[in-house]
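See structure below.
For this view, one protein chain was removed and the others were kept in their places.
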Amino acid sequence: MTNEQLKQEILRISNVNVTKCMKCGKCTASCPAYDEMEYHPHQFVSMVNNGDIQPLLNSDSIYRCLSCFACMERCPRGVEPAKLVEAVRLMAVRKQGANRMKAEDVPCMLDENTPGQLLVSAFRKYSK
Amino acid sequence: MQRIGVFVCWCGSNIAGTVDVHAVAEALKNESGVVFSTDYQYMCSQAGQDIIKNAIAEHKLTGIVVCSCSPRMHEATFRKTAAAAGLNPYMVEIANIREQCSWVHKDMLSGTEKAVILGRAAIAKVHLNAPLIPGQSPVAKRALVIGGGIAGIQTALDIADAGFPVDIVETKPTIGGKMAQLDKTFPTLDCAACILTPKMVDAAQNELIKIYSYSEVSQVSGYVGNFDVTIKRRARFVKEDLCTGCGLCTEKCPQKKVPNEFNLGMDTRRAIYIPFAQAVPKVATIDPDYCTMLKTGKCGICSKVCTAGAIDYTAKDEFITEKYGAIVVATGYNPISMEKFDEFAYSQSKDVITSLEFERLTNAAGPTAGKLLRPSDGEHPHKIVFVQCVGSRCDSCAEKGKEYCSKICCMYTAKHAMLTRDKYPDTEVYVFYIDVRTPGKAFDEFYRRAVEEYGVHYVKGMVGKVVPQGKKLMVQASDLIDGKQLHIDADLVVLAAAIEPDKSARPLATMLTASMDTNDFFTEAHPKLRPVESPTAGVFLSGACQGPKDIPETVSQASAAAAKVIGLLCKDHLTGNPCVASANEMLCSGCSQCANVCPYGAITYSEKEFRMPNRTTLMRRVASVNPAVCQGCGACTVACPSGAMDLNGFKNNQIMAEVDAICRN
Amino acid sequence: MSELNQEYKPLIVAFCCNWCSYAGADLAGSNRLAYPADVKIIRVPCSCRVNPMFILRAFQRGADGVILCGCHPGDCHYTTGNYYTRRRMSMLFSMLDYLGIERERTRVEWVSAAEGAKFASTMNDFAKKVASLGPNKRLEDLRCKP
Partner (left out) sequence: MQTVNTQTLIERASALLQDGTVSAVLGWKRGEFDYDMTPAVFTTAEELAAGFVYNDFCGANLSKYLLKKTREIQGKILVFLKPCDTYSFNQLLTEHRIHRENAYVIGVPCSGMADIHSIRKITGEGIARVELTEGGLLVHTLYDDAPVAVSYEDAMADRCKTCKSKKHVAYDELLGEEGDVLDSHRFDEVAKLEAMTPDERFAFWQGELSRCIRCNACRDVCPACTCEKCVFDNPDSGVENKAPGGDFEEKMFHIIRAFHVAGRCTDCGECSRVCPQDIPLHLLNRKFISDINKTYGEYQAGETADQRPPLVNFTQNDPEPSDVVKGGHDHA
């Protein structure tokens, strides 16, 4: 797919209007996973707008996002960056064999303090 | 039957080049009612106009058609010509055979054919023209200014300077408005009080200016030149004419715990109070919500200490009615509520404040006597974070804040940052911005000085959240240029809150039938060419009620509005446009469809008695149009199903006749 | 009809508001932007002055197309006139369509005083569309023809 096609696909999945962004950075300022992420919420918006989807697909950032939706909640323009992160993640894991997590991976992560809910959520999120 | 003269202009070769003007004049001679038809090189010239005048006299013309350039060009000229020859000017119609014929068609044949048809349409219309006489209405030579901030004060001073009486209505106990609360003004840093208070005193001392403070407009009727306004003077329980403003009562009043609105609730005042030392009128006011005497009937200390005998616990609201020729709206603005912006912890911490509160904190007459101290513990802050665009530039779907840029925040934030660094060099100052907007004289230079000379840290990015932690405020923000997330332990956070029109503006607009935009700012008659007039004749706009503005802009608009008011009040009579709507009472059913679409509130209804067959009478509701208010758009004529409402100069049958003439071939 | 071999020329009535569209038409003239002479303009103070009866009357008397031009919404000289025009004409045109009358014969176009070029191109386009439909048969009143 060309950059433009990738962009259109992301926009279709997310239903986000990236042109509304006024580049204030409040999303990134609100992000609790900032230090974990290579690309930050405002960069997702800008890079999607520029059709730079490939780096996002290849980045671990899409799995570091906590989906806390602080960026969506705080955005003064109603842009909803978290939906873009989600859309890129979906695009990545929908590829054949691209599941981030396999069922076999789960047991080794278990310890008595891990809530079962967390694993279920993660599994749902990181695989198709 | 009309006796119509037709005058075909060559406009040199402009028309004659593509239209056979002789043929047009000849063809139109055959139209019914045409008794004279000619052509000439330049009809608008003196010689051309003389041809028209002579023909009117010689052929006893009752109507004329000039086939020439656009009516937007010379309709007024030819109307004057007709008037000079004793013909009612509204018996003139123009057929536009230049802009809409000769200039757009290259072919002589089709051009000539079209010119004849346009001439025929104009002739058909003139047949149904009736002489119109513009209405005259007297002008009450007094102006009303609603709002006593800098906008209202400046407007009033300018109007009074031209010799006309002006009344200012202000809801607060004193005039002065927002500017009275400010410390310094950008970009010159002169003190707001030093330039405002002399103007307040001027207004108070001017014999032509009457100030109704602690009052509001409760009813408006009438129209341009003749507004009847009822003003409600709220009971202040202190006789204005007796009070000397000594302030003894405000010291002795035992009720000390009243939040002081002038300092935005950051300190307290008494139940009887004078808002600030330079208040105009300098008269005490009793706050009925807190006064023990008014609430329980037990106290009366202020009355005992008042040597002037000015206290009157039995005072009631009073209503006065006055006639005005013009009304200026200067209701100003307020910062928006920060309630919906939880992320900045405004309601959790006293040390998160708005910029207006910051003004009071740095003002020598403010709660801290001008010392910059934290509201929570009175300590000197060492790290201050300013956040710009709080509630401005928000998308409507974000459901909080405003869509527009509040315009003044960039500059006052630069001012605050600069003044802080100037007075307290040990303080670190951060300004988080999205864009720094400084279009104004010496504005950008000012902002650059804040950065370059005063070392203010301007950070491109936004604050995500503020969390109170012990004595500190943990600020999490983004620095988009460095690609960093910042965590600042600030002592004070200042929010540049968006500004919005005063809440009193909406009901006022309804009373004035003045239109507003979706943000409740008043709409201008024309955004570019008539920026200080409202579409409602006789209502003018001054200051931030029309849109966000800084002081110099407000003052220029205030003076501009004053100039417009003076221009109106100079006239003894207003000559109306006679091309206005009128209702035929015999046909009118009183259904109110027309009043629904009238943008000017020009249509009123009354019960009228009609004679019926067999000597009976019938009371029936009918519409009438106030010709002084109607602007002649014609919206009502289409809303009216019976055709009772018609528009002079563009009557239903006139337009229909034009249609018929054009289609007759 | 004797002029059978003549090229068919549609008759178009254009109602223009005094403040924007009529001025736009004047500007088209000042800039010598040509459009067909079949277009005949009637000046009205505001597009909201145009009564549906005028439009039907034009069709009845042989017009082939009727176009209404007014200020852009929000720019009305009378602040709200064209908003009413927009609703009225939306409803009227939809009704004409419902009666089986070709929808290309009616149009509303917003033309500002600065849009001389838009005025000319609109008229060219409209005239072309109407010409391609041929003479208006469905709304004309044959008794009104000579």
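For clarity, chains are labelled A, B and C in written order, and residue numbers in each chain start from 1.
Please note the rule applied: a contact is a pair of C-beta atoms (placed from the backbone, for glycine too) under 8 Å apart; a residue touches a chain by one contact, two chains touch by 3 or more.
Please read all numbers here as calculations on a predicted model, not as lab measurements.
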{"item": "Shown chains that the omitted chain touches within the full complex", "value": "B, C"}
{"item": "Sole contact to the chain not displayed, among C:Ala14, C:Leu27, C:Cys71 or C:Val108", "value": "C:Val108"}
{"item": "Interface with the undisplayed chain - residues on subunit B", "value": "518, 586-593, 596-597, 605, 618, 620-621, 639, 641-644, 652-653, 656-657"}
{"item": "Touch residues of subunit C, complete complex, unshown partner", "value": "52-53, 56-57, 60, 73-74, 80, 83-84, 86-103, 107-108, 138-144"}
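The rule is short, and it goes like this: only the chains that are shown with their structure count from here on.
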{"item": "Gap in Å, rounded to a whole number, between the CA centres of subunit B and subunit A", "value": "48"}
{"item": "Distance from subunit C to subunit A - Cα centre to Cα centre, in angstrom", "value": "53"}
{"item": "Where subunit C touches two or more other chains, by residue", "value": "none"}
{"item": "Junction residues of subunit A - those touching two or more other chains", "value": "none"}
{"item": "In the complex with subunit B, residue positions of subunit A that touch it", "value": "20, 22-31, 34-35, 40, 42, 70, 74-79"}
{"item": "Contact set on subunit B toward subunit A in their complex", "value": "343, 389, 393-398, 401, 434, 460-465, 476-478, 480, 483, 485"}
{"item": "Complex contact set, residues of subunit C against subunit B", "value": "11, 13, 18, 22-23, 25-30, 32-35, 37, 40-46, 48-54, 57-58, 61-63, 77-81, 84, 88, 120, 144"}
